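Heads up, one of the protein chains got dropped from this complex, but the rest are sitting where they should.
Going in written order, the chains are labelled A, B, C, D and E, and every chain counts its residues from 1.
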Amino acid sequence: MDILQKLFEMTAFGELISNPLSILMLLLAFVLLYLGIAKKFEPLLLIPIAFGVLLANFPGGGMAVIPDTEINQISHKTIIEIAKDHGIMNMLYYMLIKTGLLPPLIFMGVGALTDFGPMLRNLRLAFFGAAAQIGIFTVLIGATLLGFNLKEAAALGIIGGADGPTAIYTAIKLAPHLLGPIAIAAYSYMALVPVIIPMVVKVMMSEKEIKINMKEQDKLYPHKREIKNMKALKIVFPIVLGTVVALLVPSSVPLVGFLLFGNLVKEVGSDTNRLFTAASETIMNTATIFLGLTVGATMSADTFLESQTLYIVLGGFLAFVISIAGGITAAKVYNVFNKKKINPLIGATGLSAVPMASRVANDIALKYDSKNHILQYAMSSNISGVIGSAVAAGVLISFLS
Amino acid sequence: MDILQKLFEMTAFGELISNPLSILMLLLAFVLLYLGIAKKFEPLLLIPIAFGVLLANFPGGGMAVIPDTEINQISHKTIIEIAKDHGIMNMLYYMLIKTGLLPPLIFMGVGALTDFGPMLRNLRLAFFGAAAQIGIFTVLIGATLLGFNLKEAAALGIIGGADGPTAIYTAIKLAPHLLGPIAIAAYSYMALVPVIIPMVVKVMMSEKEIKINMKEQDKLYPHKREIKNMKALKIVFPIVLGTVVALLVPSSVPLVGFLLFGNLVKEVGSDTNRLFTAASETIMNTATIFLGLTVGATMSADTFLESQTLYIVLGGFLAFVISIAGGITAAKVYNVFNKKKINPLIGATGLSAVPMASRVANDIALKYDSKNHILQYAMSSNISGVIGSAVAAGVLISFLS
Amino acid sequence: MDILQKLFEMTAFGELISNPLSILMLLLAFVLLYLGIAKKFEPLLLIPIAFGVLLANFPGGGMAVIPDTEINQISHKTIIEIAKDHGIMNMLYYMLIKTGLLPPLIFMGVGALTDFGPMLRNLRLAFFGAAAQIGIFTVLIGATLLGFNLKEAAALGIIGGADGPTAIYTAIKLAPHLLGPIAIAAYSYMALVPVIIPMVVKVMMSEKEIKINMKEQDKLYPHKREIKNMKALKIVFPIVLGTVVALLVPSSVPLVGFLLFGNLVKEVGSDTNRLFTAASETIMNTATIFLGLTVGATMSADTFLESQTLYIVLGGFLAFVISIAGGITAAKVYNVFNKKKINPLIGATGLSAVPMASRVANDIALKYDSKNHILQYAMSSNISGVIGSAVAAGVLISFLS
Amino acid sequence: MESTLSNALILMVIGMISVFIVLLVVVMGGSILINFINKYYPESVISQVSNSKDSLVSPKIMAVLTAAVLQATGGKGHIDEVLKK
Amino acid sequence: MESTLSNALILMVIGMISVFIVLLVVVMGGSILINFINKYYPESVISQVSNSKDSLVSPKIMAVLTAAVLQATGGKGHIDEVLKK
Partner (left out) sequence: MESTLSNALILMVIGMISVFIVLLVVVMGGSILINFINKYYPESVISQVSNSKDSLVSPKIMAVLTAAVLQATGGKGHIDEVLKK
């Protein structure tokens, strides 16, 4: 009987009975896997995150990320000690996530996969990437009213930036204990952009506005200049852009700097093909796996199953909606004062969630007028929305960390 | 003359004379390189391991892994201090191997390269992956009789699991001072499977048994069901399998969890292609280089040239033989009680050593009857043997570490 | 007004005004970017280095590498503490560069991309890789006369080895505070080899010497043997070469050992294709990005804008020139004593700077005689020059660190 | 020493029981899973393309290569698969 | 609590002003840049090939494949781009 008892003690069932909430977390993991696999919600991130949740919540598996406290002093241990005392998942988390390393590295890959061409061709529309950051700050204010402290509220608001690495980086810096739900909310709502944007558009835009045809406007009020040397422009632009952003908001350098370095090695071309491959494939793919698994592994029953999580889910949704509405409003205001009209859908895509938001906006426009292709225009505010939220993150980190 | 003396002191010859056993280790490295390159013994692992032995045993090269002791306290140093005091090979070893990081990462790649299809098609045969773990525990008992302590004996026995990352992971956790010879024994005997399996089969199986034709048996006693949606099954299976194993033997989660995550990102398909590439190429190839070099570098003359090494070489061989015999016996016992016969070669492949063991079993069957293709059947117990030894490793680590 | 002041304080302009030398560093970064992108000066290294300079010198960006001092004790902090206190660029620098890890890893990739075939076919010419290391030691002596201490002087001299990873590795070990300018000088002069070699050749070689036709010499004084089994030779050679170098100059093992391991996994062929891919692509590309960015980030105004930097720039140039002249002289001396003449251009390529130097030498020879193809001959001394400077680095590190 | 041996024996019993139970549950669980999917999801609804370890080329290139080979061989040749070397 | 709210409001003002200023400078700076390059470097002098995220094959292979397809389709087919799967 001794052996049977030892056998039972070895299994996870004892702990599972004494800590039944773990079962809820396992169910959550299955739901997230279902969303990622069958519903194709940002599978590249949601599947590893979900698997991380799964691994972390097997009792006795030793794969859960343990918060850094005054008592355990984890963040003062060497990584060898962390691995020994708390396992490899904590080692990976404290080395790659807690240090803030992976989000900039992923941003480097994002940069290497971003084409600033559409933004340069319609440069003025890039300005609409600004208004669509209003959701971040509105929800920040709302969250403080609900009792979140400023750092937590800022991490919650940044979900409205609709950009995964930016949200994760900000959460790491300001509220690491909320990292899991914030990451999941950010990626889930990005996956739900095809639902959220049409919803807001329906409420806020008239059919006439949706039918504003950007190409016709371009013909009525033509551009004064063409771009003669796109190749040179695309190489110089990330350098200049990086310098401008770095001087104005230095705390955004880790994100924006790596983004633009990735873009530079892409645009330079064959001379830096090895760096491009490293940035856009090797480093990015590897970083994505480790980011997903470790972020998922931060979610245990006692931190996740709290009212805060509910607020994050709600607040994240509101942040998305308000950002979209802000972008639309900005375009409408612009149209009041200008002859050359802008389709307010271009404002909505200032949200970022590249390139999904642009595709959704284009689909809406085409639904009302099958000749109204706005994709190239939407991409301009869409990409500048990434810069916009990275700047917003920089401001928040600069004042709060 | 002063200069000539300084020149001589700079070379390795002085140390080589005062420590002539290093020469034996260099010769061992050359033999291992010969086996890996010319005899194609698991070249992906044996060549880096051999080169690691070479690098570590050049006197004055500073590339030998130094054991962690009470005095040097290496595993409490930061990795920067380790690199400064003991060089980059120790840095890599303590960061990647001592922490137990690389074997799970390699298992993730193994999972991404594993197809559970043959196992799912012949699910019952998977049960024979259990009996073939008996070599592990038999040799464990034998080793304790020879004076090894329990941890060392377990690390020795796990060679019989016939799975590289599992053996290395267990050795790291239970007996890191035996890591080198255990890794070499494991990979060498896996390479020798085409010799070992026929040897055991010759002794234990009759010609009649070898000629048992699985396909004919299937026709005589047909399957009741077919698999209608293999794609969905292959996606859900790793999730369910992972959950089952994790709940029953939580300490096997680092191995089995990563194995099944790798398999999942493979089966999900194009949506997670980036993760699949990272798991099966980027991470796995890189991990293999560093695992091989650092494991090789643990072998210095004073730790390797001991009687223990001889016991490991002998014990590892016995573990292989007993595991194969165990698998064959289990199939024979099954045949006594069932009308539908199983070719005991299917039991032998429960050893694991995927996919070499299956190919060898298939070749033996074909030699006696050129129509008796058993590869697909053998793959079922073969793959389940990987799970089996990972579970055995989990049990050993759970009770002994 | 309070808000405007906060806004201004957030930007980098305040610091830029109080520390205007940063602007010079930003301009330097732009110049380096221009050289790398438009002038194609070793773009794979110079572009990341330049971007690293840029990132490090944005005031408030927190991306500058901070020197290790008695007071801040950075190299005794854990990497998690370094990331927290000094940001991710310092984390990467102290983990990957200060430990000396990346140069050997890049050397592994260099080895995997090196073909020893031309060297084996013209083995005697390999000897001329020795004479062309004289620039290293001449400039070392000169630098001590200018007041550099021995370690700094050695790091300065090693620029004349004309090999990036070797120069960086030596600088890390002997004079990390000079790493940035040394790396830039090394890569810039390697890019300027098409200017420097013709310059030295013009002064030192007569037209008659330039026209020495190696193929005709081979016909006049034919080789006694042919290589019957190049495949086997190429596999055994890196192992033997590594053993020889390691026994003679053990301190060069981290560089030469990894170089030859990379070469071995290339030559073994398809059996180790995964390791070859890891060495020549995955690891090398990733290491190149991080090496470039972090080396660039070591350069801040107060360390770079000193007279030392000027001496490094001048000394590096002299080291290149003297090395080339040494190689040419050695060949001339050889020709005095031998009937079979050697084109002294083969001596010049002993410098290394593979394969640029060989191409330049070939172009010079072809300019004077359109049938005088010397590329294959030049590659022999060219590749042995890499070994030569790695050995020189080993000697310097062995005596000075 | 004796206790070491008895511990080793206990480990063997527990270890082999664990392995048998796990694989039994895997076989049974897998069987239930197959029946469940056969019953409720008999046809695949999600993307059919799985990451194969061996496929070197995209379907598009494959089609081109196939066309080229067909043409080059006068319709006799064909390609089944393009494997990594 | 009140001070938290006022700080949140200040953050909103500073944050939105920052975002607007940055994007304004980006738009204006980009515009100056376009004019500058149009004026002084109207034609590209540096290598034309840019790293595309989608290009799987080198121009050389591309040419070969194009030739093969042209031949195979009797001159009717063509390839625009070979994309990663």
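Keep in mind that, in the parts below, a contact is a pair of C-beta atoms (placed from the backbone, for glycine too) under 8 Å apart; a residue touches a chain by one contact, two chains touch by 3 or more.
Computed from a predicted structure; not experimentally measured.
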Statement: Of B:38, B:220 or B:310, the residue touching the omitted chain is B:38
Message: With the missing chain put back, one of C:140, C:255 or C:318 would touch it. Which one?
response: C:140
- prompt: Mind pulling the subunit C residues that touch the left-out chain?
  reply: 112-113, 115, 120, 123-124, 126-127, 129-130, 133-134, 136-138, 140-141, 144-145, 149-150, 153-154, 225-229, 231-237, 240-241, 244-245, 248-249, 265-273, 276, 280, 384, 387-388, 391-392, 394-396, 399-400
Statement: Residue positions on subunit B contacting the omitted chain are 3, 6-7, 10, 37-38
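The working rule: only the chains that are shown with their structure count from here on.
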A-D, A-E or B-D - pair sharing over half of the C-E contact pairs: A-D
- prompt: Most remote chain relative to subunit E, going by C-alpha centroids?
  reply: B
Message: Farthest chain from subunit C, going by the mean of C-alpha atoms per chain?
response: D
Query: Between subunit A and subunit C, what's the gap in Å when you average each chain's C-alpha atoms?
result: 40
Field: Multi-chain contact residues (two or more partners), subunit A
entry: 6, 10, 37, 78-79, 235, 248-249, 265, 268, 271-272, 282, 395, 399
Message: Could you pull out the residues of subunit E that touch at least 2 other chains?
response: 14, 18, 45-46, 85
